[in-house]
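Just one protein chain is left out here, and the rest sit where they should.
Just so it is clear, A, B and C label the chains in written order, and each chain counts residues from 1 on its own.
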Amino acid sequence: MGALSDLLGGFADALTPVNLLFALLGVVLGTAVGVLPGIGPAMTVALLLPVTYTLEPTTAFIMFAGIYYGGMYGGSTTSILLNTPGESSSIMTALEGNLMAKSGRGAAALATAAIGSFVAGTIATLLLALVAPVVVDLAIGITPADYFALAVLAFVAVATVLGASPLRGLASLGVGLYLGLVGTDVLTGQERFTVGVPQLSDGIDVVVVAVGLFAVGETLYVASRLRRGPVEVMAASGSYLTRADLRRSWKPWLRGTALGFPLGALPAGGAEIPTFLSYAAERKLTKHPEEFGRGAIEGVAGPEAANNAAAAGVLVPLLTLGLPTSATAAIILAAFQGYGIQPGPTLLSTESSLVWTLIASLLIGNFMLLVLNLPLAGVWVKLLRIPRPYLYAGILLFASLGCYAVNADPLDLVLLLVIGLLGFAMRRYGWPVAPAVIGLILGPVAETNLRRALAISSGDLGVLVDTWFSRIVLALAVLALVLPVVLRAVRGRRATPEELQAGEGLRHRETVGAPPADEEER
Amino acid sequence: MSRQPVVVVGHVPTPRGRAALEHGVEEAHRRGARLVVVNSSRGDALVDEEYLQGDPLRRLQDELTVSGLPFELRRPIGRDVAEELADAVSETGADLLVIGLRRRSAVGKLLMGSAAQRILLTVECPILTVKGPPRPT
Amino acid sequence: MPLSRRSFLAGALATTAGVLAGCAGTVVQAGDLSRLRLMAPASPGGGWDTTARVFQRVVQTSGLARNVQVFNVEGAGGTIGLGQLARETDDALLMMMGLVMVGAVDTNDSATRLADVTPIARLIGETELIVAPADAPYSDIAGFVEAWAADPAGTPIAGGSAGGTDQILAGLLAQAAGIDPGQVNYIAYSGGGESLAALLGNQVAAGISGTADYGEQVRTGDLVGLAVSTAERSDQVPDVPTLVESGFDVEVDNWRGLMARPGMSDQAREDLTALVVDVHDSDEWAEALETNGWSDLLLAGEEYGEFLVEEEQRVLAILREIGLVQ
Partner (left out) sequence: MSVSPDPDVSTRDATGAHASAGGRPPAPPRTGVSRGELAMTVLLGVLGVYLLLDAANIAIPGSSNTIGPRFFPYLIGGVVLATALALGFRVLRGDRGPADESEDVDPDAPTSWVAVGTIAAAFLGQALLINVVGWPLAVTLMFAVVAWSLGARGVVRPLLAGGVLAVVVWIVFVKGLGVALPGGVLLELATSWF
């Protein structure tokens, strides 16, 4: 098995003291920021990008791998103990997990989440190791038209399917696509929309956009509507997994993995859909339906596993096609490019040792997280005692660091602030932020590949549907666009109980403190 | 008819808060007073373990009910503990305020300031300060 | 596998930190090259950056100067760095540049021209390699050109960024083969690695990039080496003939050289030139040429200035033909 020996080689590289140290650092940082409100893994990686200027690529990516997985773990801890899911993908965990904690089974909820994450993360990472070389072989045959189709599918998914308001998702995507246009056209070397500023001729830095939208925008938004007052912390009480808990957990773990990995690996992926699906599946399959809505362990085990499996799945298109399908993946892609490394079909051959070390350290980091997280849940919660004024002032401090260190140009900070204000306005008026980042990164991918495809075919539009791959992907994109509309038309205004449940989950964060604000016209 | 006396207690779920509460209950019984328990939070952090919520809150209420005193539990979220207590005292026209003291080194006091000190300076009624767990009565 | 690049990156910003700390008004007197700054007018990891960092290492290990710092000024094909160099007052500053900057000055319509700064020396060159997919119906450059001439639009050629060395070579080869350079169906990729996937997937008819990008695939037979662009064959792909050998009068070196600020004294200029020649003569430099697959193209002083003028004319002419410059 080629993949196995490559992976063992990766372990040999990852198990050096320095790399282990950075894996630990990444895992701790990732968990810490996963726990903290207002910071997600995407922002953490963006804020820490400056370290990539000095670290070796391998070491830097080992750390990012730790942050990436750690952020998922941290999110589950706060979901369960505080009922405050930091990311949309941990909403489902909060739903049943917090109820378990309330009824004195917090320790069991944390344990099933942690072990489920570990099991799913490990299986999914191994699947990544197995699948990546195969996908790369297929990806060599992937034409520019196929890439274009993939980018279109990602646009449709991120703008219309994931958000609450498709039009606003589209608006956000448009802003991102515009930002992606600024700079020099790759194919003809012409400057576009640089308004005469030479610094813009290389385009707008993804780091500036990501830090601006996430860190600065989030801080401004929180400042504008600061919530005061603490939330209730549940004790991690009760026993860890009993035999009965384990018996009820292992199947959801595996089912969550089976749902999370492939859906995460789709270019339209992300972790939200698999966690919702996993929750719905466990609700249907459980032998204890009466417990759902009162703290069912299956409802924690499945979504948590799906969440982590999807996180590993997202790495498949990122590493093999160079296509980021989540905001975090987009930042990691920027980190690769900062080293002059272009993820894509040739990555596995040109940077083989880097990729395998990365995969090995994902497995190592996953194990570290299991060891760290079970006993330390209480410590993480202590982090939340940082007063909000200091927390958000600190976020801005790191935003300044991350952005200024790229070019040492104060102009970048001004641009950061402008984008931060844009991010604030977007949040304030309900425009989702992620489509803008995805548009910025995938816009140029879509454009160059469309133009390459047409140039290679001498202008024959038929090239866009020339391969089965592009036909299927474009059909999926059309389906994703039309299906919600059709479903709404067929079903009318009546929502099913499942939908209500899922909708409740979506709004769960609001109910943490105050009643849902405005319910009209979702 | 004369007004019923009022005893205000500044309470936090710590040994010193415990001590303040028990002394407050004792004093209220002695004076036949109404008890006002204030548990406040600055509310500037997502988690404040000194702010009573959930089960501990229920337990406190049960405990006060059992004591047989007329009581009121206030849980304001404000900028400053001292201000909240001073507000409670002036509003109820309290006859006594009971607070718990934290042991601190000189350096610690210099750095952190002292809520107790500000309370002593701002509050307009007699104050009983309690340190550590109370003697068994 | 550009292993070397990584180790160079390790020191990357360590140096820039110092630059910022000490940038205000440090005009070093002529002859004092104990402290030297090197500008790479491109992002870290690229060709200019790599060359600058190799230069830095050689200067330091051979003891020619103690404190050498490399910093990056990215953007617009290096013309942002060129503009900054023209405003510099520090004699102890060298800017890495190369053939691409010659074209970028015109394609970006840069206010600062190469003639506005002081040429020091041309240093190295990289060989350009023209390849075809393994499944292509031709196995040598003559066969390719025949197919190309028959249908220029239907013969897409992949290469690096627009207006760069790869596209210039495509234009020059078209000219030599009697094809209108304006008809060349050139598909720009952001780098050799990206165009490699298109070649391996047999999506384009040919590809042009440095030997470092395609050499490995040519040696393993995954790609067919059609020709190299230099006067002599490359050690990396010794079986691939030169264009001249194959009957096309085209010779392109993807050369790199060093420039300094304008208006410096003759003494300061001679000192810098002497330093570069000393670096060139060291054993460490010879070793660096070997490991990186670079050819030695040292050309110092006046001759380098004259070479630049000729190169500018040649590049501008072909860019006009291609249509990148009006």
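Throughout what follows, contacts are C-beta pairs under 8 Å (C-beta built on N, C-alpha and C of every residue); 3 or more make two chains touch, one makes a residue touch a chain.
Given the structure is predicted, the values throughout are model-derived calculations rather than measurements.
Touch with the chain omitted from the figure is made, among A:Leu4, A:Val197 or A:Leu226, by A:Leu226. Where chain B meets the missing chain, the touching residues are 41, 43-44, 46, 51, 53-55, 57-58, 61, 72-80, 84, 87-88, 113. Touching the omitted chain from chain A are residues 37-38, 50-51, 53-55, 78, 84, 86, 164-165, 167-168, 170-171, 174-175, 177-178, 181, 185, 187-193, 216, 218-232, 387-390, 392-394, 396-398, 400-401, 404-405, 408, 410, 413-414, 416-417, 420-421, 424-433, 443, 447, 450-451, 454-455, 458-459, 507, 509-522.
Assume only the chains that are shown with their structure count from here on.
Contact topology of the protein chains: linear, an open path with no closing contact. Distance from the chain A centre to the chain B centre is 46 Å, each centre being the mean of its Cα atoms. Contacts from chain B toward chain A in the complex involve residues 41-49, 51, 53-54, 77. On chain C, the positions that touch chain A within their shared complex are 1, 5-7, 9-14, 16, 20, 43-46, 74-77, 79-80, 83, 107-108, 153-154, 156, 161-163, 185, 187-191, 193-194, 196-198, 200-201, 203-204, 324. Interface residues of chain A, counted against chain B in their complex, comprise 37, 82, 84, 228-234, 381-382, 384-389.
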